Structures are given as structure tokens and as C-alpha cells.
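If you scroll down you'll find the structure; I have some questions about it.
Note that this complex is displayed minus one protein chain, with the remaining chains in position.
Chains here go by letter, A, B and C, matching the order in which they are written, and residues are numbered from 1 within each.
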């Protein structure tokens, strides 16, 4: 267990901690249910990347964002999307590949999105969604919307050149962009120090002329403060990079048992639990009583159980939907191979 | 004219300056002849990128390299190749698209190379040759050859993500690699400060864990010293980045008159002439007399004139050579379209 | 407006100018598009009228240029991204093929990516293996991407204007050898609808299907053939996605012989698709196999001789047509 004693012992005025905690607690619960969905054979495939242990990045950074701000996420983006307001039932249904999901079962866990919430898309390509925020930043400036655009990605994405191309553009054009690196120490089986000679990732951003910080993800308030500061800067045209240090509690995807890291490390890593830490702080500061938290637990568990039930009750998308949305609705759908074969064979 | 007075007034012991000067003077002369080849309609196309003004990067860095070291160059790489020992006649013939050229007229100015000299290839893709030195560095270590591999590229290539991917790998694996950025201030019409918010380019290398320096390209001795230091480090497994500040004296390619920069800037830029600077220093330090330098001028001019004459006298490659070297010599050549059509039409 | 003499380059430029005047959300993003005016001068002086916020010079970062355009399109702009050479499309195939092409689909139709990626390709400048390719097949093979390849001055204008109204990403490939080509055009004459091919010439002996610069080689060849009494129907595809197959069918069924001409490498290229499609759909009408006249399966050389030899030219097209029509005399 985390030992919050001695850290922020006093409640801050108008503490946002209860809100952060609620967001994080919902993420944790959601992700646990995703695991359950998989075990029950109701998820579409095993490419499920849980963000357990990383909840403070989602809660802290998203708290600094406003309605209308846009963002892209990576393959481990459930938590961020939830923190920006997603409906867990439609998310879960998407993860189950069901028609009622956000993307009608076409996207799944790695391509979940809701444009209405400013979510420009999750991505299964490591680094694939980063450059989009440069364009969204250009649009924000063009329309004078005052909006920022944030790219969320993992430490592994710091291996992708497009990150540096994008940060360079953002700095050059002074765009309202935020680059959020959720450093859970691993890209699959590769620890960050096995992927770079200098794991102080924010130094790269500084070298390109962005603002850059690293924050300890155990402490959601610290994340939220750093994010608030950097988002404010970004809104004024000083793009920024924020690395949130945390630990990937479980395997890379549902089937990975992380044999490449030792138990001691995992145990230590899992002690850096931002949800437990925040819970302890809430109690300690008198911002919540055990009973309140237990009630919250039940409420959230019920919500997430309902998401599972909803998902299981939903249908797979109809085969005919396959040709829909390749192009805009007003355009003809691509001709099915079967129809083409029919035409060729029925030519007499 | 440069005013070398007050800088390095005394000859250094065993000065390498005469050697550097000779290399630079040959490059200058070669590039002028490339311009002439174009004017005489004997070059294959107009994609000719002259390295006039950048001679110290070639001379200084290459002086720090040894036989067996490998390197890749960019589209403005004639000078580097010459400095590593290329034959100007075969180079010029290649630029003329002639069979006698280094690549039998297939490569031209932007794809000139001599593997025998460790030249792993010039590249018409900005940044395209950088990653290869990572592989060459791996090979050097694998074979215990003690060799380094150097990538030469322009400031514009710092926009390419693959540079950072490559530097990151080199630093992570402690490879004997050198990344040489010839910062002539422009990528086509874009001044470096229009391409990045932080033009102190070597800071990026530092952030990835490489050694990094910037050196003034006016002073070939300074370039050579920095290169010697960084090459020595690279040989020991500390990869490095060296930015050589200089100025692109003329247009981007033969047809560009640089309307995007003003005359005053160009004049100031052209005063940063490493060849003239070295020449003045030679005289001043008593390392050469005017007569020696005049004799050298004639010798070099004659050599380069001969390269032009050679080129003009050469033939274009035969059409049949078109199918050669797509695959290894022992493999069948691709079947010409004409032969395929013949077969189809002659089927009866 | 009236008739005017215009180059392909100027038609493209005019299309951009008109689109930008009409729609303040059209922005151009690319290397050297602003101050320099474009490597092939298509965006010359646009920065003067529209400013650096709408004609955006970028660092040399092709992947991020395309990626930024994707994001910009999703966020409400109408970006025209530019790749200086289609040869650089390799760097961007992830952003193009995995992002731009799939976003509408992956996200269940929530949003589209209405962007145009302008670029140019082909041989003709002794530019060597990395600056002379015809890579349209990569695009044509990628579901979700539209593909326009104008051959004429009028199409340069109209297809670019139309591309800028399409709801989905359009890759727009110009040909470097056409920029200085002139035509007398009246841009006010209503164009063909988007996605339609044009029958450039009608004849009874064979159908030649082509696009982009090869149209001109084909028309030259058809002129020569006509002088010998061989009449070719020439179809200019204009867009490869959508592919307007009906006119091809109609003419091939009438004429019974088809040649397809593409500058791209033959194997698994656009010519393969056209040939396969014609054979499938017009099989009973074909007197002879569809013949592909396409680029060699080799890289392009800088030597002008080898460069020219690597792609179809008037002579090969005319020779092949003659042999197809005249009972296949071996060369």
C-alpha cells in the first residue's frame, strides 16, 4: 500500500481530489470488467490493453482539458476516453465488437472514439495518432476556438520519429498542443531504459523548443497541476510535453503474463497505485469517509456491471454493414466481391 | 573576404591545413565544373546540388575518418565523396549520366557512390541514408573492425523523424556512429529558423544521449578538431552528432536563384568562405606562398577540366543495360515489357 | 469567362486560388509551398494573397505533414497537403493508408477525412530512381483513398476543384512532364462530374485505356495510327478511384480489342487491374487478350536514354496497336 502520510497531509482548498478519485475509480473498474469480458469470451479478440496503474494520467490531464478540446489516444486509451466523458456501455459494446458500440463493432478496443467528445480517435499504430493533434492545433488557431489538442501515447511511442516531427511543428508554429507520454516503463516487454539511452523523455521536448515536464503518476494532484499549467501554456501558444511516470500493473495485452520482468519489480510497481493513493488521501484529509467510498464503489461497480450486461445482450453488426462507411454515406458502397463474381459468371 | 587576422595567427605544429585546403580547393573546383557541365547541356538533368560554401564540413570531417570507415551522404554530397577519395572523372561522368560513371549512368548526381571507398551511397531522399549507418555501426561492432560509420545530411533532414530514431538506436547500443549535419542554413527556400523553434540542433542529440557539438564551418581546422574528437569517441562507443554551420552560397539546385533570400544576407553568407579563409591562413602562417597556391590552382583546374572532357567524351549507357542490376547478376533479368507484348501478340 | 490559354501548372494554381477564395477553411500544408511557391511553382505567390497561416510552409517531415492534414481535416479545415514528389509517399503510407483511409470506417462513420494530398510523379526530368516513380498503384490498392490523375489542363483545374469538395481523402497526382503543357480552355464550361472518364477519341479498331501523361502518348500514337487507317478509341480515366468502368465496357464490347497504358511498373500495377477487369467483364467480346503497355519492372535511371526506355512511349504504343489490329505480325 502507498503511504500517503507526510505527503500533502492537508486538504487543499476546493480540492479536486474527490473528482479525480471518482474518475480513476471508474477507470479501474471499467478495465477490470474488460478483463472479465475477455474471460467470458465476449470481447472481440484478445488485443485488450488495460490502463490499470495509469489512471492518474487520464484523470489528471483530462481534468485540465475543457469541452471542445480534442485529443487522440493510443491502444491503451480506455481510461482517457472515460475521463473525457465516454459512456462505458457503448465503450464496452465496442470492445465486444457489437453493433451498439461506439464504432458499430468495426473499431474495437484499439479504435474506439467519439467525435462528439473531441476524441479524434484511438490508434493501434504506436505513434499513429500524434501528428493529428498538430492539424487539430492548426484548426483551433484558424477558427480562433481557443481549444487545445492533446495526444496521449506511451513511452514506446518515443521511438517513433513522427513524434519529433510533430513536436517540432507544434513548437515552430506555436500551436495549442499537448503531448502526453504515459510512461508506464514498458513497451510490451521492453523497459524504457532498454529502449533509449536517456529515459528523461521531456528533455527531448525541450530540445525542440516545447515546454516539458515529468511528473510522478502516483500523485494525481501533481499530474493535474502540471497538466493545468502546461495546458494553460498551450492555450497561449506554448506547446508542451508531459511525461507521467507510472507502472503498467499487468501484461501488455490480455494474454501476456509479463515473464520478462521479475516479481519484486512488479510488486514494487503495483505499490505505485494512484487509485489507492488517492483513496488514502481522501480519507486522511477527511474529504470522504469509508462509507462514502464504499457507496461509490458500489455505484461504480453497478455501472460497470451494467455495461457488461449491456454488451453481452447486444448483437454483432450485420454482414451488410461491412460495406458501409468506407466512403461517405452519399457515395456508392464498394461492390462486394461476391456481386462481382456473380456478374462475371452470369454474363451469358 | 574573410579576415583571418587575429584568429589562429600562428601555424599549428604539423599543420593539416595544407591538406585540408587542397581537399577544399578541389571540391570547389569540382562543383564549379558541375555547374559548367549543366550549362553545356552535358549533365543528366538539372538536379545538381552544389556544395560550394560547405567544403570545410567535407574536408574537416573526412580528415578524421580512416580507410574502411563507411559513410552515407545526401543529395549535396559531391564534396564529401571527393574528400573520401573519389575520382572526379568518374564522378563527373556519373553526373553526366554516362556509362563510364561510378554507377554507369543509373544514379547520377544524387545517387553517386563507390562502395570500395566505404561510400554506402548518396541519397535523393532527405534523411534517407541516415539509418543505414546504424546498421553499418552494428556491422562494425559485430566484425570487431574498429570502423565507424558517418551519416552526412543537411539541416533540412533534422525535420525527418528517422534521424531521431537512428540517433536513439545509436546511443542505446553505443554504436560507432557519427551524425554530421551540414547546416547551410537552408532547406531549399526554408531558413533553419523557419523550420524549427530551436535551431541549436545538437541539443537534440544530447537529449537522446549522444555527444553533440556545433562548430563554425568557416574554420576547417575547428571542424577537423571537433570531428577528430567525436570520431574518437564514436570509435569507443560514444556516438555523436556534429553540426557544421556554414552557408549555401548558391541556389538549392542549378535552376534556383534563391529569390527568397536577400542580397545582403547572401553577401554576408558568402563571406563565410572556408576555402578563402584557409587560403589566407596558409599565406599568413607561411605554410604556402602565393606561387605554390597558384600552382595548386592550375593543377586542380587541369584535373577538373580533364574530368569534364572525359565526361563529354563518354557514351550514354546502352539501352540493354536497363535491365541489369535490378537483381543480382546471377539472377534472371526482369523481362522487358516489349518481350512480354511480343509473346502475347505472337501467341498464334 | 472566355477562352484562355493556360498551362497545366496555372490551371492547378487557379483551382487552388479559387477554392481558397471561396472557402476560407482551405489551407495548404507542405514543403516550400509558401515563400518558395512550390517546387513546381503550382503555389507561386499564393502566400501573398492568403498569408502564411493558410499557405503553410513545413519542415521536411512528410509523415507529419500528412498526419497534420488528417487531424486538420477531422477538426474542420479543408487541407491540401503537398508531397513534393510522389516518391516520398512511402514515408507517409502509414498516415495515408492506416489513418486517412481508415478513419471513417474504423470509427463507424462518425467522421470523414476530407483532405486532398497533392503530389506529382512520373519520368521526364532525369531525376533518377527516387524522383521519377509512378506509384499510384499503392493508392489504388488502398480502400478508402480516392485517386485523381489529370491528363489535361482543363482536368487539372476541374478535378482539383472537385477533389476539394469530396468528403473523403483524395490523392491527387500530377505529372511532372505536364506542368508546362498549354491548352486553350474555358474554365466556365461545366466539367464532367467527378468520377467519370472521358472518351478522348472514338474508333472501331481498338480501345486504349489510359490516364495522366500517357494519355498524350496514346493520343499521339492514335493520330499516327489514324493516318494508317487504324482507328482507336481512347479513354482517359481521370480518376482511378472511383473507376468509371461502364464506358470501358461499352467500347470494348463494341470494338473487341483493348490495350491499357500506364507509366507505373507493370507487375501488380494499375494496368494489371484494368486488364483483369476488362477480361472479367468483357470476356465474350474480346478477340484478343488485353495487352498491357506499362512501365518496366525496374527502377528509373538518371540517364535520359534509360529513363525514356523505362516507360511507355508513342512508338511502343503505336507498334503494339498496329500488331494487335493487323493480325499480330511479330515485331
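Throughout what follows, contacts are C-beta pairs under 8 Å (C-beta built on N, C-alpha and C of every residue); 3 or more make two chains touch, one makes a residue touch a chain.
No experiment lies behind these values; they were computed from the predicted model shown.
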item: Missing chain: touched chains present in the view; value: A, B, C
item: Residue of B:18, B:135 or B:336 in touch with the missing chain, whole complex considered; value: B:135
item: Hidden-chain contact residue, picked from the options A:37, A:126, A:211 or A:282; value: A:126
item: From B:29, B:56, B:70 or B:214, residue that would touch the chain that is not displayed; value: B:70
item: Given C:90, C:167, C:191 or C:313, the one touching the chain that is not displayed; value: C:90
item: Touching the absent chain when the full complex is considered, from C:197, C:275 or C:305; value: C:275
item: Residues from subunit A at the interface with the omitted partner, ascending; value: 44-47, 97-98, 105-111, 123-128, 156-161, 187-190, 194-196, 260, 316-317, 319, 321-323, 326, 334-338, 340-342, 344-348
item: Interface with the unshown chain - residue positions in subunit B; value: 70, 72, 101-107, 111, 113-115, 120-121, 123, 125, 128-143, 149, 161-162, 165-166, 168-169, 172-173, 324-332, 334, 340, 343-344, 347-348
item: Touch list for subunit C against the chain that is not drawn; value: 63, 87-98, 101-102, 105-106, 128-130, 137-138, 140-144, 241, 243, 264-265, 267-273, 275-277, 279-281, 283, 286, 288-292, 296-299, 301
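Just so it is clear, only the chains that are shown with their structure count from here on.
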item: Whole-Å gap separating subunit A and subunit C, where each centre is the average of the chain's CA atoms; value: 39
item: Junction residues of subunit A, two or more chains touched; value: 161-162, 165, 168, 172
item: Subunit C, residues touching no fewer than two other chains; value: 58-59, 61, 63-64
